[in-house]
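Reading through the structure tokens given below for one structure.
In this view, the complex is presented without one of its protein chains, the others remaining in place.
Note that the chains are named A, B and C in the order they appear, and that numbering of residues resets to 1 at the start of each chain.
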Amino acid sequence: MMYAVTTVAILICIGMAMARAFLGPSIYDRILAINSAGTCIVLFLSVLGFLMGRPDFLDIALTYALINFTGTIAILKFFKYGSLGVSDPAAPPKTKVE
Amino acid sequence: MFTALFNYWVVIVLMMAGLYIVMASGHLVKKIIGLNIFQTSVFILFISMGKVAGGTAPILKDGISVFSNPLPHVLILTAIVVGVATTALGLAIAVRIYEEYGTVEEDDIAEMDNHDQDLDIAEYQRIESGK
Amino acid sequence: MINMVLLMLLLASVYAIIRLDRLLTAVLLTSLFSVLVASIFMVLDAVDVAFTEAAVGAGVSTIFFLAALAIVGRQCKPTPRRKIIAPLIVVSATGCVLLYASLDMPRFGEPLAPVHQHVAPRYLNDSAAEVGPPNIVTSVLASYRGYDTFGEVGVVFTAFIGVLMLLGAGTRRTSIEPPTPTGAPKESMRKKVVLKEVADLVIAPVLIFALYVQWHGDFGPGGGFQAGVIFASGIFLYALIYGIEPAQRLLPPRRLAYFPAIGLLLYAAVGIISMLRGGNFLNYSVLVNDPLHGQHYGILAIELGVGITVAAVMINIFFSFSERSL
Partner (left out) sequence: MALLLDIVSWITLMIGSFFCITAGVGLLRMPDVYTRAHAGGMIDSMGAGMIFFGLLLQAPDYLIAIKLVFTFFFLLVTSLASIHALAQTVNVAGVNPKLANIVNRLEKNRQKESPPSN
């Protein structure tokens, strides 16, 4: 029962995040909403295992939690540099001297 | 009736939405997105057919006797990975087209092709008449 | 019930993909679409499929689309009004025909449907004694239908060859100098510290988790396909954070291009060894004296082959695409 209530709450949250993804005036709103919907889906997948009585399948939630990050980073990098292959954006620029 | 066939109806709507994107959109990458949606609808169709009411995932465990059908799962599991590989192939073709034509809009490409063809015909006619 | 709610959300996301003209939005929504599909698979008991879809849809597929968009640009003309009508008519007509046909489908979840009568009972009842692993999907994938899977890996390999012929791999461009981002102030780049630290924290667990998925596929959801995709996603993350050059120093493209073939040959070799030992192609029972042990070794070997091929293909394709956009 408690799993069912939690599932409903998470589904509502997914719905609201998706509504923001459709409405979102800027592309940033959409990225944020999709990231949040992804988090909600990780929660949903975790609770679903308990709801269905076989909680052995948390691997899927774990996978998604790890891989969602890759997707978001790719989108942000695409935004900033217009390319996925640019070398070492993490390093400080060489021209800048402290 | 409604609940019993709802999955299949959604599959049909998704399939048609994918087909619509492929037909209506002129952008090649958007067309590939449409193909992806179409393909996913087929996946959902197969998995829906494999579901058995009251069954659980086909992983053996003590005390569980009703399982869903594992065969569609196997077919679709491999199909997803093949699907992403073929999507990459389609995108590679789109990229090469862009590098040749400078655009991936279907109409522009067709126009450039027709223009080339017209030039070829004019050239041919010129040679013919000259002879 | 949950199933229906998720399907409605799916329809909403497809509607948004059609309505919103921006290309980048469509790609973003496609990734959301795949995750919703993964949770639907989970609800419909297909855990292995949900696993694959979650890994592919969120990571690999989105990244390939973005890599292609980085080259072709993200301008997309809106569909002119005159081009909407004809497709709409065709699509509605086909949809109506299909809806009419769907009325004869067996009811959803019906245990007596024809699909469940033919080979599925044998897989469900006998696979534990004949093949061994508790995960029936793995035993069907690797043993009963090993031939099919061999074909599928061959298709992935062929797609890789196609991409290689179209885009080339290992041909590093001479202009390595990264283009200066226009408009962005310089100090923005220094503050990427948080991302770098988090990525350092995450990359190693992703790779280790891929190995876990690879070797745990007999007992839980997982196997070569999923492991290959997850491993590739870990490498993508490295390449995204540190740039493609360090990633290529780590995995030199010229050598990496051999690995899809190595995986496929490993798969074929298992089949040929079983033929040499007097069985059929891909009949693992003859590999060692005890049939069950033979099945186990055979499944491990071919899953490894699948994993190597899939991971190498995905990483190679990523390199080919992102080298072009430098």
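Note that a contact is a pair of C-beta atoms (placed from the backbone, for glycine too) under 8 Å apart; a residue touches a chain by one contact, two chains touch by 3 or more.
Since this is a predicted model, take the numbers as computed values, not measurements.
Can you pull out the displayed chains that the omitted chain is in contact with?
Result: the unshown chain touches A, C.
Spell out, residue by residue, where the missing chain touches chain A.
Residues of chain A in touch with the missing chain: 2-3, 5-6, 8-10, 12-13, 15-17, 19-20, 26, 28-29, 31-33, 35-36, 38-40, 42-43, 46-47, 50, 55-56, 58-59, 61-62, 65-66, 68-69, 72-73, 76, 79-80.
Please output the residues of chain C touching the missing chain, sorted low to high.
Residues in contact with the chain left out: 184-185, 188, 191-192, 194-195, 198, 201-202, 205.
Methods note: only the chains that are shown with their structure count from here on.
Taking mean CA positions as centres, which chain lies farthest from chain A?
B
Where the CA atoms of chain A average out and where those of chain C average out, how many Å apart are those spots?
One centre to the other, that is 18 Å.
Which whole number of Å gives the spacing of the CA centres of chain A and chain B?
Here the centre of chain B sits 25 Å away from the centre of chain A.
Counting only Cα atoms for the centres, state how far chain B is from chain C in Å.
Centre separation, chain B to chain C: 15 Å.
Where in chain B do residues touch at least two different other chains?
56-57, 59, 61
Among the residues of chain A, which are close enough to touch at least two other chains?
Residues 56-57.
Give the list of chain A residues in touch with chain C in this complex.
By the definition above, chain A touches chain C via 7, 11, 14-15, 18, 21-22, 27, 30-31, 34, 37-38, 41, 44-45, 48, 56-57, 59-60, 62-64, 66-71, 73-75, 77-78, 80-93, 95-96.
Can you name the residues of chain B that touch chain C in the complex?
3-10, 12-17, 19-21, 23-30, 32-33, 36-37, 40, 43-44, 47-61, 66-89, 91-96, 98-99, 104-105
Which residues of chain C touch chain A in the complex?
Per the stated touch rule, the residues are 2, 5-6, 9, 12-13, 16, 20, 22, 24-25, 28-29, 31-32, 35-36, 38-39, 42-43, 47, 50-51, 54-55, 58-59, 62-63, 66-67, 69-70, 176, 178-179, 181, 184, 186-190, 192-193, 195-196, 198-199, 202, 205-206, 209, 213, 220-222, 226, 230, 233, 236-237, 239-246, 321-323, 325-326.
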